[in-house]
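For this depiction, one protein chain was excluded, whereas all remaining protein chains were kept in their positions.
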Amino acid sequence: RERWYEKISLRGYAQFRYNHTLNRDELLSNQGDRSIGRNNEFFLRRGRVIISGQPHERVFFYIQPEFASLVSGTEQVAALRDFYADLFLTENKEWRIRAGLSKVPYGFENIQSSQNRLALDRNDALNSAVPNERDLGIFLYYAPTAVRERFRRLVESGLKGSGDYGMLGIGIYNGQGPNARDLNKNKHVVFHSTYPFELPFVNHQMVEIGMDAYTGQYGVSASPVVPVNPSFFPAGSSSAGQAIPVAPVLRNGGNYLDERVAWHFVLYPQPFGIQAEYTIGRGPELNRDRTEVVTGSLSGGYVQLFYNYQCDTYCLNVFPFVRYQEYFGGRKSEGNVPRNSVRELEIGLEYQFNRALELTVMGTFTSRNSSDSQFDPVACTSFGNSPGVNNIGCLQTPYQRNSGNLIRFQLQWNF
Amino acid sequence: RERWYEKISLRGYAQFRYNHTLNRDELLSNQGDRSIGRNNEFFLRRGRVIISGQPHERVFFYIQPEFASLVSGTEQVAALRDFYADLFLTENKEWRIRAGLSKVPYGFENIQSSQNRLALDRNDALNSAVPNERDLGIFLYYAPTAVRERFRRLVESGLKGSGDYGMLGIGIYNGQGPNARDLNKNKHVVFHSTYPFELPFVNHQMVEIGMDAYTGQYGVSASPVVPVNPSFFPAGSSSAGQAIPVAPVLRNGGNYLDERVAWHFVLYPQPFGIQAEYTIGRGPELNRDRTEVVTGSLSGGYVQLFYNYQCDTYCLNVFPFVRYQEYFGGRKSEGNVPRNSVRELEIGLEYQFNRALELTVMGTFTSRNSSDSQFDPVACTSFGNSPGVNNIGCLQTPYQRNSGNLIRFQLQWNF
Partner (left out) sequence: RERWYEKISLRGYAQFRYNHTLNRDELLSNQGDRSIGRNNEFFLRRGRVIISGQPHERVFFYIQPEFASLVSGTEQVAALRDFYADLFLTENKEWRIRAGLSKVPYGFENIQSSQNRLALDRNDALNSAVPNERDLGIFLYYAPTAVRERFRRLVESGLKGSGDYGMLGIGIYNGQGPNARDLNKNKHVVFHSTYPFELPFVNHQMVEIGMDAYTGQYGVSASPVVPVNPSFFPAGSSSAGQAIPVAPVLRNGGNYLDERVAWHFVLYPQPFGIQAEYTIGRGPELNRDRTEVVTGSLSGGYVQLFYNYQCDTYCLNVFPFVRYQEYFGGRKSEGNVPRNSVRELEIGLEYQFNRALELTVMGTFTSRNSSDSQFDPVACTSFGNSPGVNNIGCLQTPYQRNSGNLIRFQLQWNF
């Protein structure tokens, strides 16, 4: 019998950050990095260990816990990111079924590993479609052997490819994301296509283009929020004169149509790279009066320019990059589904000391909506307890937009 | 010094399900599979990784986290199932002490691994004695070398044995189950016996019979529930006319006598198999008026018929099975300890593609009590918010019995 350690292997990586807001403590992010803002702290963004292997020639398994999860107020608890099996339908592995908890093949950056991404967080437009990028479901992938070989080479050569999610893929999944249960009988359906190829007229220059789409019913939640035209607590009440928060009305038991289509284009960095994606669609969003969740349209995307500098000494590769991203639409994973308006410019540098160690520094010029339904600015959070704070004023700006700058440092180690 | 990977090994398995209720969304299960009912969803029932090894000739350790645990509303968090050590008292390993978090040797199906069980969930009667099958304690096991060899062979040959929990065993343990703390000074005591043997008059046909018993004090919890003869909110109250929920009275600080005895019989599938267990006992249960938790008697069991078809091609083994189970008694792990009445008929098929992959399909005809103390049918859960729903009617059927059919699919991969 084969030894277990020949069939199973262990690897992983960590992303350890220091976040520094330059001019505005109210800068909180509801996308990716929950340590942004306020306290300029050290933060373990990702702590991943991956167990994978092939117990049978037709079966491959993959398990990835995230040791830096937040569970009910406790940081650094182990929660699953992936727990799936690939079942190869053909001997050449061109056709396979992936079952379990795995990434939903929607968008390029979503399926690219964070271990390889340049920007510290994923873009809002594509990532808000599949929070945490994963779900429980069954996916069918097809990729010809030649294309599979290209997917592999684009990752292993350090060109920051997405890995192999098929040249074509189709899947059904719950739709509420990982670490959650589905909220309706309707399942989401996703279609995925991407094609990496060598430009015939340039020396080995790789390009990838593709398109993805999904549709489903997403279950949203509501919590009290002060509407645009509020009622007020009557005189004599202990909250006299303050606006009364009301939970927005939800239709159809809270289940809303959620569908998007996306395009991506990648010019791999040999040495100059371009990466761009755009998405449009419609889904739930809080109406302007903040009284009801309705169906609205959304759009957004990003473009990233980057350069692959190969070092002679003291480092392996250096990647300067600049990315502009925007997103206009509801954020379905948040209570009340506030409509977000995000514009962000990021400039950074990834410095690879060796295969095991990277340092990234990134400056961000941001303007985005807060996810705080009640109190804004932050000084008002101790609502009702802080003498001298104008609580009414606070209450009347839920989901306020904040602009400002921040700088972040990330040390990544791979093993 | 020996290499670590020669002393320690890694293995595991996953159970990925799709649950489909055929005719009744109110079918929820308080036994095993929390995804039953309502939303027909994909669900990771088990995601197990096992680390075990022998750092010394007299010491064996075993660690099994469950990556599909529910912790405070978050799914797929890693919580322990096992973390124990076996201390071999004799060189031939016939006598050993097992200390730590491990399975309580009560019943056959409870100690059989879910990796090997045919039915998707354990039966109510035996499993309600030891929710999650495990506890913190110390156990003494004895098995002669010949019997140890039979235990091993009954698992490895695919005959779905229970593994080695001793021919005789005795143990003391907390009694509140894993992932919980004890609630009283009294410890539970369990006695275990089982004997696998070859029938002399049939060719190598294996049979196993045994008996188990335990006693202890179990700490129960109470929460408000509408009694059979309720009071009503007075006119003028915001809940005017509705029944008032009251927490049932608990005696002895909530600690109740909890003791059972059980018998099991297994005719191993060579190729036709029979497996049966029965338990009687007494323990806490909510009285008929729903006003107090008292001590009541309980009984239940199951019988399973199955067949072991060995494939020539395309598969390894196929096991068709049918199981009938019933249980009448309190469910101690639930708040208020409602008295359950469960009758269930299951028909299914386990198809083993290879040692790494199995697909099970199972139909269930069920009638069991809901664990919902307040609202039933499900449509009433949004109590107080849904205009047009008769909330009073809802409130008056806590722990209602639901009948219906469901079909479930399970893909299991082993590594």
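Think of it as A and B in the order they're written, each chain with its own count starting at 1.
By our rule, contacts are C-beta pairs under 8 Å (C-beta built on N, C-alpha and C of every residue); 3 or more make two chains touch, one makes a residue touch a chain.
The structure displayed is predicted, hence computed values, not measured ones.
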Listed residues A:67, A:233 or A:365, member touching the removed chain:
A:67
With the missing chain put back, which residues of chain B would touch it? List them for me.
3-5, 7-8, 51, 53, 55-56, 58-59, 61, 63, 65, 69, 71-72, 77-80, 83, 85, 87, 99-101, 136-138, 173-174, 178-185, 187
For chain A, enumerate the residues touching the unshown chain of the complex.
5, 9-12, 14, 16, 35, 38-44, 47, 49, 65, 67-68, 71-78, 353-357, 411, 413-415
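One rule holds for everything that comes next: only the chains that are shown with their structure count from here on.
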Cα superposition angle of chain A on its copy chain B, in degrees to the nearest 5
120
Using the average of all C-alpha atoms in each chain as its centre, how far is it in Å between chain A and chain B?
37
